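Of the protein chains in this complex, one is absent; all others appear in place.
Here the chain labels run A and B in written order, and each chain numbers its own residues starting at 1.
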Amino acid sequence: MKTSDSNKDMQPVIKVGNLVKSYAKTRLTGKREEMRVVDGVSFSIFPGTTLAVVGESGSGKSTLALCLACLEKATSGDIRFEGIDIGKLAEKERRTIRRKIQLIFQDPANSFNPRWNVLEIMSEPLALQGNLIRDEMRLRAHALLDQVGLSPEMEGRLPAELSGGQRQRLAIARALTLEPKLLILDEALSALDCSMQAQIANLLVELQSSRGMTYLFISHDLAMAVHLADEIAVMSRGRIVEHGSPDKILKQPQSEITRELLAAVPRMTFALPEVRRP
Amino acid sequence: MSASLSCFNMACMGSILEVRDLRVAYGLGGGDTHQALDGISFCLESGEVLGILGESGSGKSTLATSILGLFRGNAVVASGAVLFEGRDLLQANPDELQRIRGKHISLIFQEPSMALHPTMQVGQQVRQVLAAHGMNGGVALNQKTREVLETVFTENTERIARSYPHQLSGGQRQRVLIAQAIACGPCLVIADEPTASLDPTTQMEMLGVFRALRRSLGLAMIFITHNPALLAGFSDRVLVLYAGRVVELGLTEEVLSWPKHPYTRSLFQSIPVLPGEPRDASQKKLPSIPGDSRPSSLPEAGCPFEPRCSERMDTCKSQEPGLVNLSETHVVSCFRYEKS
Partner (left out) sequence: MTRYLLRRFRHGVFLLIGVSLLAFAFTTLAPGNYFDEMRLNPQIAPETIVALRTQYELDRPLPIRYAHWVSSILHGDMGFSFAYNSPVAPLLLLRARNTLLLTITSMLLAWGIALPLGIWSAERFGRLPDRLLSLGTAALLVIPDLALALGLLVLAVRTGRFPTGGMISLNFESLSFLGKLRDLLLHMALPVAALVLSVLPLLVQHVRAAMADVLDAPFLLAAEGHGISRRTLLYRYALPAAANPLISLFGFSIGTLLSGSLLVEVVMSWPGLGPFLLEAILARDLYVVIGGVLLSTLFLVGGNFLADLLLYWADPRIRTETSA
C-alpha cells in the first residue's frame, strides 16, 4: 500500500538506530575475535507499510530479525518501538512489547509442536493473555483462522496433516492472536512452492489493507520483495548498502551488491545463447 | 536435435532413457495407498536436458528415485517400464541396479545438508562412490578422487576434501553432491531440486556449473525444479508434472512462452516478475491458484486439476483427459484442446 507518504508525519512503528550485534569467539590461542553480524543498521518502518530487507545468506538479515523481535539482545544501538526504547526497558515491560512484534519463520514444518492440533496451537497464545475462558478462546481462534483462509473445521488437524501453505497461514494466524503491530517475516515464503507463495503473499497484502499491518519482509527473493514492499533495503555483511523505493532500486541501483542481486534473479525470457537449437 | 516425440504412439529411436507408463504407489498404512506417479511416459535423448517442473505433491521426487529403482520400504507397487539402454530397470535384479547407479545414471538428491553422511569427510564420500564401481588401489583411487573434486572446486580442493559436511557452505555441499554424481562418468544425471536451498547468486553459480559440465561431459540431464524461471535458457524440453501425471510436455520455449495447460498458465501467472518485463506488475494481488495439490485434496475421478482450474468444463469432473498432440513437439493433457 502506498500510504507511506501520508504516514510520514506519523510515528514509525519501529525505528532502528545504528544497531550492532556482535558475537565473540575465543580461539584456541586465547585471542578473542569479534564477529559483527549486524554492523550499524538504521531504518524506520511506518505503519501500514512493508520494508523488505534483501541480501545473501550470511548478510545478517536473520540476526536483525531476532534482535527486533527481542529474541536476541543487541550489542549496541537502539530500537524504538512506537517511540519507546526497548533496550532501556525492564524485563516485564519488554515482554509486553515483545507481544507486539511477532516473527514468522521460514520453516513451516518446524514452527509447531507436532503433537498439538490446530486449536491447541492457536489457544496457546490466547491463554497467555489470561483473561478468556475456553469457549471464548475457541471463537476467537475460529475468527482468526477464518481471516487467514483456514476453515474452522481444521481445528482438530495436526500440523503434519496440513500443506506447507496452510502451515504458514497457521503461523500467521497464531501471530495475529496477540494483535501485533509489526510482523517480521524471515524468509517466510522461501520454503514454499511458487503457487503457494502467491497465495500467502496475497494474504499478507489483504491483511495489510484490512488491519493496517506493518511488515518487515526479509528475503533473498528480490522479485517477491519488489512485489510486496514499499521500501527496500539491501543488506550485505551486516550493513545496509542501499535503501530506497522498489522503483529506484530497480531502475538505478547504486551499489554493486544490488546489481549482483538483480542479475541473479532468474528470468523467464530467453536471453542466453546456449539454448540448444535443432 | 530431432525433437523426439513423447513416446505414446511410437517407440523412441536412439534415446538413452525411455519411461513408459510408470505408475508408483505408496502404502499409507491401514490399507490406503497413494498413487504418487500415475502413468508417466517420456523419452530422453543422449546429451539432452529435460526440465521437470513440479510442485510439492506432484510426484517429482518419486520420479527421480523410481528411475533408479530406489524404493522406500512402505509397500511400493510399481508398474510400467523404465528402459535404459535396452534394459528395463524396474525388472533388473539388485546387482544390475547397483552397477548402474552412480556409474551410468546418477542421482543428485535434494537438500545437500541431508544427502551427505554427517561424520565422513567429503573427500571420502566421493572416494566411496569411485570404489563402489570397480576402482581399486589406494593411489589410483586417491588420484581420481582429487581429479573429480577439482572439476567442481577450483581452489582449496585439499582442504575441502578433508572437511566434514557441516563445515561447508550450502553451495559447497551442493558441489560435493555434483562431484559424487559425475565421479564415474555417467551418461545421465538426475538432479532433484539442486538449487532449492541456495540463495540466488549461488543458484546462478550452480546452474553455471551444470552448464559447464554438460558441455564438457556431454551429459544428459533430468533437472527437477518447482521454479520455471530456472529452466529458461537451460533445458531443451520441459515436462510439467501435476498429481503424478504429465500435463504438458514440449520444447522449453514453447512451454515457457506459450503454456497451454491451465495449470501451467496459472502457475506462471502467480510468479512475481520484476517490472519492466511484459506483465503488469502494478497490482499487488498475484493471480494465484486456489487450494493445494495434496493427496487428500485431489478429486476421486476426472482430471486431477479440475477443482482448482479456472477453465474447467463439465467433462473434466468425470473423465480423465488423454494426451493431445498440439504440434510435433508439444503435447498437453486437457479437454480444452481435444478436438471431438
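Some points to look at:
Heads up, the rule we're going with is that a contact is a pair of C-beta atoms (placed from the backbone, for glycine too) under 8 Å apart; a residue touches a chain by one contact, two chains touch by 3 or more.
Just so we're clear, the structure is a prediction, and the values are computed from it rather than from any experiment.
For the chain missing from the display, the contacting residue among B:35, B:106 or B:203 is B:106, taking the whole complex into account. Contact with the omitted chain, checked across B:143, B:167 or B:216, is made by B:167.
Looking at chain B, the residues touching the absent chain are 65, 68, 70, 72-73, 97-103, 106-107, 109-111, 114-121, 128-129, 132-133, 164, 166-167, 177, 180-181.
Everything below uses one rule, namely that only the chains that are shown with their structure count from here on.
Separating the centre of chain A from that of chain B, both taken as means of CA atoms, is a distance of 31 Å. On the chain A side of its complex with chain B, the touching residues are 1, 56-57, 161, 163-166, 193-199, 201-202, 205-206, 220-224, 226-228, 246-247, 250, 260-272, 274-278. By the touch rule above, chain B contacts chain A in their complex via residues 1-3, 48-49, 55-57, 170, 199-204, 211, 226-230, 232-234, 236, 252-253, 256-257, 266-268, 270-277, 281, 284-290, 292, 294, 296-297.
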